[in-house]
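Note that one protein chain is taken out, while the other chains of the complex remain in position.
In this document, chain identifiers A and B correspond to the written order of the chains, with residue numbering beginning at 1 in each.
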Amino acid sequence: MDYIFHIIILINIYIILTTSTNLLVGMTNLLSLGQAAFYGLGAYFSVLALMVLHLTIIPALLFSAICTSLMSLLIAYPSLRLKGDYFVLATLGFQLIIYTILYNWISVTKGPFGISGIPSPSLFGLLYISGIYSFLVLSSVLAAMVIYIFYKLIHSPFGRALKGVRDDELSLLSIGRNVTSLKIWAFTLSSGFIAIGGCLYASYVAYIDPTSFNLDEAIFILAAVLIGGTGNIKGPIIGAVFVVVLPELLRLVGLPDSIGANLRQIIYGLTIILLMRFRPQGIAGEYALK
Amino acid sequence: MSESILNIDSITKSFVKNIVNVHGNNEDERYFIIDDLDLLVPKGKITALIGGNGAGKTTLFNIISGFVESDSGTVLYNDKSNSINISKMKPEQIARIGIGRMFQDNHIFQNLSVLENMLIADSNTFGEIPINSFFRTKKNKEVEENKIEKAKEIFENIFGNNNSFWERKNDKAKNLSYGQKRLLGLTRLLMGNYQLLLLDEPSAGVNASIIPQIMEIIKSFVDDKDLTVFLIEHNMKVVLDIADFCCFMSHGKIAALGTPDDVISNDEVRKIYMGA
Partner (left out) sequence: MFLQFIANGIVIGSIYAIVSLGFALIYNTTKIFHLAYAVLYMFCPYMILTFFHGLGLNLFISFTVAIIITVFLSVIMEFLVYRPLAKKESSLNIMLISSIGIMIVVTNIISLFYGSETKILNSEISKTFTIGNIILTYAQISQVSISMILIVVFLLFLKFSRFGIMTRAMRDDDVLCQVLGMDIYKMRYVLFALSGLFSAIIGGLVAYDVGMDPYVGMPILVNAVVALIIGGIGRFEAPIIGGFIIGILQALSVWAFSARWQDAVTFLLLIIFLLFRPTGILAERKRLV
């Protein structure tokens, strides 16, 4: 039973990651290879909040989300001046810079040794969230909250304007909308919410190191979104379920982990190639990448 | 001539093209797309801009609406009360002070519904920051409902009471026919708070049966809404029918100016349009 709960918690974390990324990729047509960097920043900021500032869980979540959004604002402004491949490259560059900093700034992040013994967060100082059941509740609540917020965002005038950016930037400019500021909003919101995933991950696993937030992870998050589908709410959720459940299924059929790890990556890769060719909007998505 | 809404003063736009000559060496050549052009666009009238391909018409529109920066010269926009120099402004600022633009291709939002295409074009941007999506305040709702009401009214005014656009309001815009997309693009302009509309070939590429409807709409912009229309047009019938003034552009300059009948009898214009 615990095993199933563990899977559900992982799915919840990935739902937060993919739903936030969808705001960028699916709604605004900005392909970012830097999402793992914000996931990582969120995790490290939450460690700062929990271990150094001794905050309880809600302030810690807010702290890491806000700090990560502010960091992303620094990155958003220069990157968003670039278009197409150049934007992808800029996000890739920032992803690698942030990873290098997390890896090498040993005095602060402990670098490759990672930070262990992250304490269980408390709720209002009354209740300690430790053990799998409380994390199940916490992660489900957070995932539901993130889904709800993005549902609201997508179906609001703001969401409509973002879809406008995706469909036709020129036209949106000609009707007097500030495209850059809309993109910056999408970028910072996406990274702020992805930080919540980072915070959840850090407090659940109680150990973080930079390799969880490297370029492979960024590609993995992007792959999850694109497999599930872009542009609506259910696509990213399906993507998250797919990428978390597939390895467990492979384990269930009795493949040893050594083969399973590679095999599932091969399956992800093939799925991406086939989807891009035959169904570029993903399994359940609405909009194909442009 | 009546009061002018747009005062274009010695606008120049050129680019340097690096070409490889027959000997394989690089050579620089300077091309003038717009060459020291002056023009006054009269207020409350329909002015047509005609000229051959590559004469610089679309570039001139791009300069007016801020998508391209001119090398030199100024564009003054005479608002109701004051005149504003718009030559250094960004496209979105220019749109907000009252210059609407319709592009040559159908630049509507393909994946938004017909209604959403109208709502997004509204001049009121209230509610388009994320914070308003979380808290559905009364104001929010009111603004949205007003926008929908406005869109409905515009459709009814133009296309009659039981129009197909309002019936298909939840269809995605990409499912409309080419001509309908054009009509939607034109109608959308009424959602904004514009004084001057720049229309780039409103009749190009659409079914001949729709052209009278398009002309009707453009006329109604001026007659009913007191707007000014400045349009690029290749269809001389449309120009003769609706335009009050006509200017002929050639090699980046205004070569002839006057009423459509005057301009069309100009020799150079005849050469290009009638092949005579």
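Here, contacts are C-beta pairs under 8 Å (C-beta built on N, C-alpha and C of every residue); 3 or more make two chains touch, one makes a residue touch a chain.
All of these numbers come straight from a predicted model, not from anything done at the bench.
Only one residue from A:Ile7, A:Leu31, A:Ile132 or A:Ile147 touches the chain missing from this view: A:Leu31. Which of A:Leu82, A:Leu127 or A:Leu252 touches the hidden chain is settled by the complete complex: it is A:Leu82. Considering the whole complex, the residue from A:Met51, A:Leu73, A:Leu92 or A:Ile147 that touches the absent chain is A:Leu92. Looking at chain A, the residues touching the absent chain are 31, 78-79, 81-82, 84-86, 88-90, 92-94, 96-97, 100-101, 103-104, 215, 219, 222-223, 226, 259, 262-263, 265-266, 268-273, 276-277, 280, 288-290.
To be clear about the criterion, only the chains that are shown with their structure count from here on.
Chain centres here are Cα means. That of chain A falls 41 Å from that of chain B. Put simply, chain B touches chain A in their complex at residues 65, 67, 91-93, 95-96, 100-101, 103, 107-112, 116, 119-121, 123, 125-130, 132-134, 144, 188, 192.
Chain A contributes residues 149, 152-153, 155-161, 163-164, 166-168, 170-179, 182, 185, 189, 286-287 to its touches with chain B in the complex.
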